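Only one protein chain is missing from this complex, and each of the others stays in its spot.
Labels run A and B following the written order; every chain starts at residue 1.
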Amino acid sequence: MGAAPVFRRSRSSKLVDRLMRGVLWAIAILFVVVLILFVGAILKQGWPVLNLSFLTKMPETLDAGGGIKPQIFNSIYLVVLSLGISLPVGLGAGVYMAEYAGKGRALNFLRLCIETLAATPSIVLALFGMIVFVQAMGWSFSIRSGALTLALLNIPVITRVTEVSLLAVPRELKEASYGLGATKLQTILKVALPYAATGILTGLVLTAGRAFGESAILVFTAGTNASAQFPDFRLTVPGETLSVHLWYVTSDGTLPDAREIAAGTAAVMILVLLSLNLLVRLVDRAIRRRTR
Amino acid sequence: MPIGSTLAHPAGIQPGGSRKADPMPDVLETSLTAVPANGGGGSAESRPTVPQAAESPAFRHSRTHRLADRWAHLAFLSCSLLVVGLIGGILFFLASRGLAAFWPVAGNMGRALHLSEVFLSADWAPSSDRFGILPFIAGSLGVTGLALLIAAPAGILTGVFIAKMAPAWMRNLMRQVMDLLVGIPSVVYGIFGLTVVLPLVSHTWLADAPASGFAVSAVILAVMIVPTIVSLSTDAFESLPSSLDEGAQALGSSRWQAIWHVLIPAARPRLLTAAVLGLGRAIGEAMAVQMVIGNNPQWIALMRESTDRAPFLRALFTPAATLTTELVQELPNTAAGSTWNNVLFAMGLLLYLLTMVLILATRRLGRGKEA
Partner (left out) sequence: MLIPTVPETKPIKLSVRNMAFSYGEKKVLDGLSLDIHAERVTAIIGPSGCGKSTFLKCFNRIHEVSSAVNVSGDMLMDGVDIYRGGIDEVDLRRRVGMVFQKPNPFPKSIYENVAFGPRLFGVSDRTSLDGIVEDALRKAALWDEVKDRLKESATGMSGGQQQRLCIARALAVNPEVLLMDEPCSALDPIATAKIEDLIGELKENLTIVIVTHNMQQAARVSDYTAFFWLGKLVEMDLTERIFTTPRVQMTEDYITGRFG
């Protein structure tokens, strides 16, 4: 009688297992290291430039020593404006998809459109904004062209996050509301949206971060000049943001201290985004603690 | 005593006298007495209703509520339609400018080009009326392909690491790292590439000073798209039934064998989707690449002429250009309506169509998963 084969793990398979576990850990740690090096390098380069006068001075066009005051203002202004445009549209579309569209072809098609818009490269959106707002509407490079085009970038993100947050609202709560005789709109406004608000808010902060960092769209719609007035709330003037400024001084090269300005601007942007990230995390934690 | 009368309805309500006997199976026939078919034994003269409880008039929806409900539906619908309209609008406007390069359109300054002299020619010399965009298509594909070659394996492995192997603290840390990486603006990636990575390779045997090109662009791009791939592939692995994993390990396979032979194949459609979406992000990225790639439309010629001992490696460090970088580089310098400008819009249209194809591809992959 032949002996039954012995199934024992071979030495090599154990070795491969060990090795691959190590590789997976190494890759993961590599990303952590990359991030730390990245943020560290940006902050280290920008640190010597970062001071109050850099943040509060007007930029120079030919001489060294300019600041980034109007760019900070324009960044915030454009983010706020573009969110103001995209929030109602994104919320509306998200509500429609979660609460009205039902399950079927229509919803599928809407999702396809949202996904396509979300995946559309910002340079393509920039071209669209350039044709429509800058040229056809005759608005040239201006805050309004920039805000409207930037809104196109935000809309799919807000729509998606609204839809997902609304779908997470427990059915029981909606039923309770309907059971009391609430209309659909009342149920959405008084029960579903308040419940989904934290999710939507988190998404909104992340969207703001994305809009804050966007450059390709704004180069071609809001322009590479900042108004000489401060603060300039006019929608018709060009509005160079921090990210555009960073790109422009680097690639233009007329400023003698372009390197320093770019480094300082990058550091400011990283600091803003880190604080936004921290804010989201803190809000998230606070909410989780409250609801527990 | 007839059983039905025990309920003694004052009067059965008889809506529309044409009601037929209730179609119930035989067994139950005799029991259908909860409602006496003839209206019960009681008097049948009046239709009894509950005296309307003194109803508080406050508990009625006003006309405004009802109208608001109806109009809101329309408002939400129009927001969605706006998004649909945008997809079409972008296509229409890009096409109106991009296609103008190939047809004699009023307002065109130059001649109408032939499709082949644009898409099949590598000769880009707009000032001498030559508009071959092959270098940019090849550049986009090259940089994106290289970036994906780095990011896809690394991202998928990180995904499986997060979903199936990492302890909770590491999982949290990785999530935060990915959140931060995805939030960093492309110009900041660009400046990092320009001021930190490029100096590292410049003046080495890899590149003459100053270096630029595919390799650095691809590495930067890889870091930029890795969060997308990681997050989608983490989801893919987490959504696998845990029985798969447990089953494999119960048979005695090691952690890695289970991942390699069971989990990755099972998650394949969604991993491919992740890679395709990463590809989409990479191919559309403009600013970061523009800042490091060197922006040389003649890169193909440059490589061909080079007489290097390590041509491939050095080719990765010669200045090149892609569809997006060329758009950023030249769009501000061309007049609207010129052939040059139109060809640039045609490149934008190409990028947009590519996005659509990629999204449709992810749909296909998704459907394959269900089947």
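A few notes on this one:
The working rule: a residue touches a chain if its C-beta (ideal position, glycine included) is under 8 Å from a C-beta of that chain, and two chains touch if they have at least 3 such contacts.
Remember, predicted model here, so these are calculated numbers, not experimental data.
Note that the absent chain touches A, B when the full complex is taken as a whole. Touch with the chain omitted from the figure is made, among A:Lys69, A:Arg144, A:Lys174 or A:His245, by A:Lys174.
Considering the full assembly, B:Ser62 is the residue among B:Ser62, B:Ser127 or B:Ser242 that touches the omitted chain. Against the chain not shown here, chain A presents residues 170-183, 186, 190-191, 195, 291.
Taking the complete complex into account, residues 1, 3, 5-10, 12-13, 15-16, 19-20, 22-25, 27-28, 30-35, 47-50, 52-53, 55-56, 58-62, 65 of chain B touch the chain not shown.
Here, only the chains that are shown with their structure count from here on.
Chain A and chain B, compared by their mean Cα positions, are separated by 15 Å. Contact residues of chain B toward chain A in the complex are 59, 61, 65-66, 68-69, 72-73, 75-80, 82-84, 86-87, 89-90, 93-94, 96-97, 154, 157-158, 160-162, 165-166, 170, 173-174, 176-181, 183-188, 190-192, 194-196, 223, 226, 252, 254-257, 259-260, 277, 280-281, 283-287, 290-291, 324, 327-328, 331-332, 336, 345, 348, 351-352, 355-356, 358-359, 362-363. Across the interface of their complex, chain B is touched by residues 7, 9, 13-14, 16-17, 20-21, 23-25, 27-28, 30-32, 34-35, 38-39, 41-42, 45, 88-93, 95-97, 99-101, 109-110, 112-117, 119-125, 127-128, 130-132, 135, 152, 155-156, 159, 181, 183-186, 188, 206, 209-210, 212-216, 219-220, 243-244, 246-247, 250-251, 259, 262-263, 266, 269-270, 273-274, 276-277, 281 of chain A.
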